[in-house]
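Mind looking over this structure? Questions follow.
Every protein chain of the complex appears in place save one, which is left out.
Now for subunit A:
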Amino acid sequence: MIRQDFSRIESKRKNVAHRQKQFLTPQYAPLTYSTRLNFYTLPPTADITLEQFEQWAIDRLRVLAELEACSFRNKSPAETAAHMKPLLDKYLPLSGSSSGSGKLQEERMKDHYSHFILRLAFASTEDSRRRFSRVESMLFRLRFLDNDVKERQAFVEGLNLEWEVVGEEEKGRWSEELRAAAGGFLKGERFEGESWFKVDWERVPELVEGRRVFLRAGKAYVPGREQMSMVVAEFTGRLDKALEMTSRALPRLDEDDRLTPILAHLSNNFTTPDASYSSSTTALPGADISARNIDTLSSSFPLCMQNLHRSLRRDAHLKHYGRLQYTLFLKGIGLNLEECLVFWRTAFSKITDDTFNKEYRYNVRHAYGDVGGDSNRRGNGYSPFSCQKILTEHPPGPGESHGCPYRHFSTENLTALLQAVGVKDSEVLRGVKEDKEKMKFHLACNRVFEYAHKQEIKKVKEDGTWGAAQLETIVHPNEYFKRSYLLKNLGKTPAGTEAEGEKGDVKMEG
């Protein structure tokens, strides 16, 4: 009855009611989480406290940072899963529906909310968006894998992805090809039992890249067990789009000063170990870093850079990526732009000044941020490549010398190179070979480092001058150089600094 009365009020009042409605707190249907996994399509709507806001986000961030570190260390999926398990249980537990845990909804809520908080924190720049989407996809993949089969199936069906099932007739027609593309796992009955989906190839780029699916007229024939890659691709795709939307909405986030500082704090604290690598942390007081001294210093370079240096000295030339990788490394060890140009000019001894100026000078300057677009100049050019980057991007092609020798050389060539730079101990060489076979390129490099600096490391350990932090695994060529240089100049460093100081004084007077 009362309701009816309300609806019968005069038009003027009605208008007011409408306006009131605008400022009413919205009422949402409470979210229930029926599945363990979440595609994060709906934003959270309930209230949480500020403490929860911050704490949940930090917890998730811990997990993501560790996950990213795993990928930098080149851990295999199985190792990553094992490494992450305790962390996930501690910070971001998420039990399966069948586990009967009483905290199911709470866990899922925290997962859901923390995801959206971090979206806000990372949507602002393209770089952080990309990183966030990458690690979130990794997390999703990890969870997808340890889901039980039934739940996984239910989740995928709930997504309503448009996948066309390949009929028996078509399957028979391409049976040879399907079998071959599936990599020989599907023999006899298993092939008969397998179901195949047909999708646009663009939806499964990873599978196409690895030639793990049969392609025909733009359609990829995906075996059922490769479902994951499709689901993950879908997840990443949607997340990327959503992040883009968030970033556009961000300026309109009409917010007091409660959330913004938290968000800023969150995004600042999530820096990559290698991205944060700046020249300030690598500065070596007292070191003579100049063009003419590179030959001497090169004994402290990691193998990848020594290889580049040797190729350069041998051919008086390096191809593009070789130049880039080496230039940035030299920049990282503190060689300034002028010296760097001198270095390359003298190294490319077979070409004329004119050719050098035309074809090479610009690239070196660009790498230092001396020329180029606004953002390049402001960011002081590119940062030196980390091992991660060298290992995963741009494998060397014919005639190129960049990359990581531990990864990109055959075992014989690697051994020959190591012997040429003075690593002759057969045990070390065998160790390197094993590391290489297990794809532990970092370990191989660190093994060689430890061998080359055996005495010094022993000394600093005994003295206690170097803590564990200073001796942890090297994951950056510049870190390799820095540590090697410091170790080799253990006794001299302070004296060197003084000498440098004096020189500086003299200069001042002059």
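Miscellaneous remarks
As a working rule, a residue touches a chain if its C-beta (ideal position, glycine included) is under 8 Å from a C-beta of that chain, and two chains touch if they have at least 3 such contacts; residues count from 1.
As a working rule, contacts and distances are computed from a predicted model.
The chain not displayed here is annotated in its UniProt record as "DNA primase", chosen from "DNA primase", "FA core complex associated protein 100", "V-type proton ATPase subunit E" or "Mediator of RNA polymerase II transcription subunit 18". Interface note for the absent chain: among A:Pro205, A:Pro261 or A:Gly422, the touching residue is A:Pro205. Only one of the listed residues, A:Pro86, A:Gly218 or A:Gly464, touches the absent chain: A:Gly218. Contact with the chain that does not appear here is found for just one residue of A:Ala82, A:Leu145, A:Ala180 or A:Ala264, A:Ala180.
Touch with the chain that is not drawn comes from one residue among A:Tyr40, A:Phe409, A:Phe449 or A:Tyr485, which is A:Phe409. Mapped onto subunit A, the footprint of the missing chain covers residues 126, 176-177, 179-181, 183-184, 201-202, 205-206, 208-211, 214-219, 358, 374-375, 394-401, 403, 405, 408-413.
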